[in-house]
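Structure record follows, encoded as structure tokens.
What you see is the complex with one protein chain gone and the rest in place.
Every chain is named by a letter (A and B) in the order it is written, and numbering of its residues begins at 1.
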Amino acid sequence: MTSSESGRFRRVGEQDRPRLVFSIDGQPAEGCKGDTLLVAMLTQIRHLRSSEFGDGDRAGFCLMGACQDCWVWTDTGERLRACTTPLAAGMCIATKAPEQAWPTLA
Amino acid sequence: MKPLQADVIVIGGGLMGTAAAFFLRRRGRSVILLERGLVGQQASGVNFGNVRRQGRFLPQLPLANRSREIWGRLRELLGEDAEFLATGHIRVCYDPSQIGVIEAYAQKARDYGLDLELLSANALKARFGFFGPEAIAGSYSPNDGHANPRLAAPAFARAAARAGVEVFENTEIVSIAKPGDDFQATAADGSVFSAPIALVTAGAWGGALSQQFEEPVPLAVHGPQMAVTEPLPYRIRPVIGVSTVIPAEVVYLRQVERGNVVFGGGARGPAFADTRRAYAVPGNLTGQVRQIRRLVPALANMRVIRTWSGIESYLPDDIPIMGPSARLSGLYYAFGFCGHGFQLGPGVGDVMAELIDRGSTTTLIEPFHIKRFATAEAARLVSA
Partner (left out) sequence: MADPRIVPDPRIVIVGAGPAGVRAAETLVAAGVRPIVIDEGGRDGGQIYRRQPEGFRRSYASLYGSEAGRAEDLHRSFEALRDRIDYRPETLAWGIWEKQLHLLQGSRTSEVDFDALIIASGATDRLMPVRGWNRAGVYSLGAAQLALKSQASAIGSRVVFMGSGPLLYLVAAQYSKAGAKVAAVLDTSSFWLRVKALPRLIARPDVLLKGLALTWKLRRARTEIETGITPVEIEGQPETGVETIRFRTNKGQERTVACDAVALGYHLRPEAQLADLARCEFRFDVQTRQFFPVKDTDGRSSVAGIYLAGDGALTLGADAAEASGHLAALAVLTDLGRQVATRDVGRLRRRLRAFERFRRGIADAFPWPASAAAAFSEDTVVCRCENITAGELRAAVTTGSVELNHAKAFSRVGMGRCQGRYCGHAAAEVIAASAGVSIETVGRIRGQPPVKPFVIGAESDAKEGA
């Protein structure tokens, strides 16, 4: 597995699974079949999103669907809870709310 | 035990009671404010936070206008603003037949000094891009807005206390009578408070007190249901509501600056005045979200993280009880606000203080007099 050095998580086994290609903020990324989206993202980058309240980046907390710290966006504006969503090939993930997701007019 | 004495005792520390206590004190009266639990813990603290005038019962507009003026001066009056923001308020409709209704309302509201701007579907789209295609017309009230309900009543209570009002929390009045010149209010712990003037601002529990003076009212309690989403980028400035004759379509929403979208409306849940609990009903949320995404489709992907409800009291004619008692001098009422009392609160406090101080008020409140339930027909309603 070519998990880039900038990732946060380290794979320690089950590395011979088929690869799945997806993207994070427009950058190509790679994960393995059977990964959760959270694990796939965090083997590539060091965060999932930023706190809305200015205290920095967040990378999930409970991994079991309880803390809700790991919600990310798709480029079309859907919300995904990364720790309970299986990675699928071709996913386009955004760590910030994409423009078209939410009205811009005020 | 020697009774505690003042010029006025105010029973109930919601927004009505705290605001009335504050304004009475400004008029030089000594005031005792009695609250069963903590100030602002009931309807006043958990409501939707709409500071909206448009759409109200027209004869209520003078009172609402007076209140709106005070909302704008909260910081100067209280030293804090309860996060009041004059963001504007829009009512939209889905049904062409409703366009006439909002137009007619705008016409008449002008006579009460409320200027509303009518918006076509295109104007809505151009100025407020978040509406769904079903919104075909709207009415915009630029000076309405919203505030944080949790902060409002405590802000009035703090300012009142600073000005000299004696605030007693955790003090439930179990009986009240006027044996002589003074009212005697007895609390659950036996302490007695006495004053020549009593003002009942006990919200959903006001009827239990007016009953003690043989002025029963047909007060029903319900729990309007609220929900809040996860925080989202702050993009929706005005408060939004729907003008419709279909009850299920009546939803409203606002976004707070922190980013959460708060919404409410639709079916109400049960509320229990005796246990002081109101419950959010899961089935009601399912109905609300259907209407919410119709109103603002971009919300469909977003998540509700919490729901709640509160205890509000309603009279059969959907207007409150406000004014002097029909039976006893020195006794005043302001309760039963039928889901619209948050906006009115500061004005109600000011008007009741004026009424008590001057014996009359410059703002029309005659339609809200308790005597409307003293007729035979009303008595029937009470016993039904």
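Keep this in mind: contacts are C-beta pairs under 8 Å (C-beta built on N, C-alpha and C of every residue); 3 or more make two chains touch, one makes a residue touch a chain.
Worth saying up front: this structure is predicted, and the values here are computed from it rather than measured.
S.K.: Among B:Thr307, B:Ser325, B:Gln343 or B:Thr361, which residue is in touch with the absent chain?
M.R.: For the chain that is not drawn, the touching residue is B:Thr307.
S.K.: Which residue among B:Gly55, B:Gly138, B:Pro154 or B:Gly266 touches the omitted chain?
M.R.: Of the listed residues, the one touching the omitted chain is B:Pro154.
S.K.: Among B:Ala187, B:Leu285 or B:Cys338, which residue is in contact with the omitted chain in the full complex?
M.R.: Touches the omitted chain: B:Leu285.
S.K.: Can you list, in ascending order, the subunit A residues touching the missing chain?
M.R.: The missing chain touches subunit A at positions 8-15, 17-18, 33-36, 39, 43, 46-47, 51, 53-69, 71, 79, 81, 84, 86.
S.K.: Under the stated touch rule, tell me which residues of subunit B contact the chain that is not displayed.
M.R.: 38, 41, 45, 150, 154, 169, 229-230, 280-283, 285-286, 289-290, 292-293, 299-308
Simple rule for what comes next: only the chains that are shown with their structure count from here on.
S.K.: What whole-Å value do you get for the distance between subunit A and subunit B if each is reduced to the mean of its CA atoms?
M.R.: Centres of subunit A and subunit B (C-alpha means) sit 44 Å apart.
S.K.: Mind pulling up the subunit A residues that touch subunit B in the complex?
M.R.: That would be residues 52-53, 68, 71, 77-79, 97, 101-106 of subunit A.
S.K.: Can you list the residues on subunit B that touch subunit A in the complex?
M.R.: 127-130, 230-237, 258-259, 296, 298, 301-303, 305
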